[in-house]
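Excluded from the complex is one protein chain; the other protein chains are retained at their positions.
Let's look at chain A:
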Amino acid sequence: MEELDGEPTVTLIPGVNSQKKQMCFDWGPGEMLVCETSFNKKEKSDMMPGCPFIHIIRKNEDVYSQILRKLFNESHGIFVGLQRIEEELTGKSRKAQLVRVSKNYRSVIRACLEEMHQLAIAGKDPASDRQFSIQVSSLSAMELIWNLCEILFIEVAPAGPLLLHLLDWVQLHVCEVDSLSADVLGSENPSKHERFWNLPGNTQTLTELELKWQHWHEGCERHLQDGTFASSPHLESLCKIMLGDEAALLEQKELLSNWYHFLVTRLLYSHPTVKPMDLHFYAQSSLDLFLGGESSPEPLDNILMAAFEFDIHQVIKECSIALSNWWFVAHLTDLLDHCKLLQSHNLYFGSNMREFLLLEYASGLFAHHSLWQLGVDYFDYCPELGRVSLELHIERIPLSTEQKALKVLRVCEQRQMTEQVRSICKILAMKAVRNNRLGSALSWSIRAKDAAFATLVSDRFLRDYCERGCFSDLDLIDNLGPAMMLSDRLTFLGKYREFHRLYGEKRFVDAASLLLSLMTSQIAPRTFWMTLLTDALPLLEQKQVIFSAEQTYELMRCLEDLTSGRPVRGEPDAQQLQDDDVETTKVEMLRLALARNLARSIVKEGSLEGS
């Protein structure tokens, strides 16, 4: 664990000062907390007052940029599309399709670049202008690098077309080519270009082209040596340039924006049929000549050089260091992986580099309140650790609204993440109970398949009913369906409501049977029996006889059971029942009603039998 690759970056936290204090820290889900402290636990701290500030720090994620958000959104579409067509990518068209994907990514970068550029020159305020300008350079570099990678690694242009692609590349990215340089460095030869290559349907072989070029080149040389241009230093210099004379080219250095411009120009005039594998020789010498020992290569230069050397790993490594976000390396590496260009290296995190980078990128997206949805798809396409990473991240998304909670749940349910579903539903159910939204709490506990909680919520419903005489959230309870079976208490709640419905529909006999069965089947908690018996009263006092004799005996037995003085933990004492006046009156009324009903039902049944 001792190897360090480069010096660690030091971040200074303002205000945490002084020699005696230390820094206390801890992780939040997406950030870190630091504050001043003294770890040495003493009862009496130093007399010096402590610093009351806690700093919340976070990595500079680009996730928070408005414009980059478009980049993230659109590239997400391309990424997912690429993963999906993977199986279909076969044979000759494979390369063409991959190139198309690459160009799609690049066009997204360019669109973003354009927008950012507009903002940078809009002149709002110097600080944000500067910020935008930095972003513009960054995006511009990304496009430059990606484009080169496309040419060298994906398009895999062979000698001949290779130079043309490189020419396009340079022309696309060199913004400051003024007309003079165009004259000297490029436009003298376009006609010659067109004649030699790039015509659609050009059927000349490489050898033929080389011969022609060779012929032309020798012609130029002869002119130079014969002194044809001796009278005009300008023309002479022009001729030298066209012969690829490095010194002559370098004399026009200020017209060449950078060394790769120099490289391509040089190749154009001296080695137009350069082979890919020879590129790096010319690249290195171009870089050296251009810099001329006056300055050292910048990170961008190193990246491009690595590309010319076809060292893909080095390109990715350097990009990871130089760029401030994972977006670029994650998407490029994924594409290159589809091109089958990466050897798999075993890592602790992720079975290969592609997955590692995608995981980093996706994790960053979860810091954002809506971009996390994009992150889900990236995790999906990481076969080794994607799922478990998703599980860890998705639970930490603050469920600020019901809509958001539903979105999160849908993601979990689609992926059979039952633990997470359970956990999230429980959190929501608890929150609902605390806010007295019992219906919501109940549906969350049903969704979580949490029997214990369903019981708890049902009890609350019943308690509410006892206090207020009516049910809330009738719709929910009426339509429980098979979910009713989740817990006994819930079943009771559903059935009890059904009793009320039957009563409301005047289906008294059915209601009566149901009521009785609730007690005899032990589904009703004993604490509720008094209420149930009281509910029976109106049925007992109807003109028609509803409860049969048998049923009346049952009811009487239940009542006696309740009042017989057998104390059960947690239930109202039978003694309490007797002592309470209201309760006593109720019991008396019930006894009377039951006795009367018994008499009537016996008579009724006796009569029926008779006739």
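We adopt the following convention: a contact is a pair of C-beta atoms (placed from the backbone, for glycine too) under 8 Å apart; a residue touches a chain by one contact, two chains touch by 3 or more; residues count from 1.
By our rule, contacts and distances are computed from a predicted model.
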item	value
Complex member absent from the view - protein name from UniProt, among "Fibroblast growth factor (Acidic) intracellular binding protein", "Protein SEC13 homolog", "Integrator complex subunit 11" or "Protein HIRA"	"Protein SEC13 homolog"
Options A:228, A:320 or A:517, residue touching the unrepresented chain	A:320
Among A:356, A:461 or A:529, the residue in touch with the chain that has been omitted	A:356
Selected residue (touches chain absent from view) among A:289, A:303 or A:385	A:385
Contacting the left-out chain in the complete assembly, out of A:487, A:551 or A:597	A:487
Absent-chain contact - pick from A:172, A:452 or A:595	A:452
On chain A, residues whose C-beta touches the chain left out of the figure	1-6, 8-17, 21-39, 41, 43, 45-46, 49-60, 313-314, 316-317, 320-321, 323-326, 345, 347-349, 352-353, 356-357, 363, 385, 387-389, 392-393, 395-399, 418-419, 423, 426-427, 430-431, 434, 449-452, 486-487
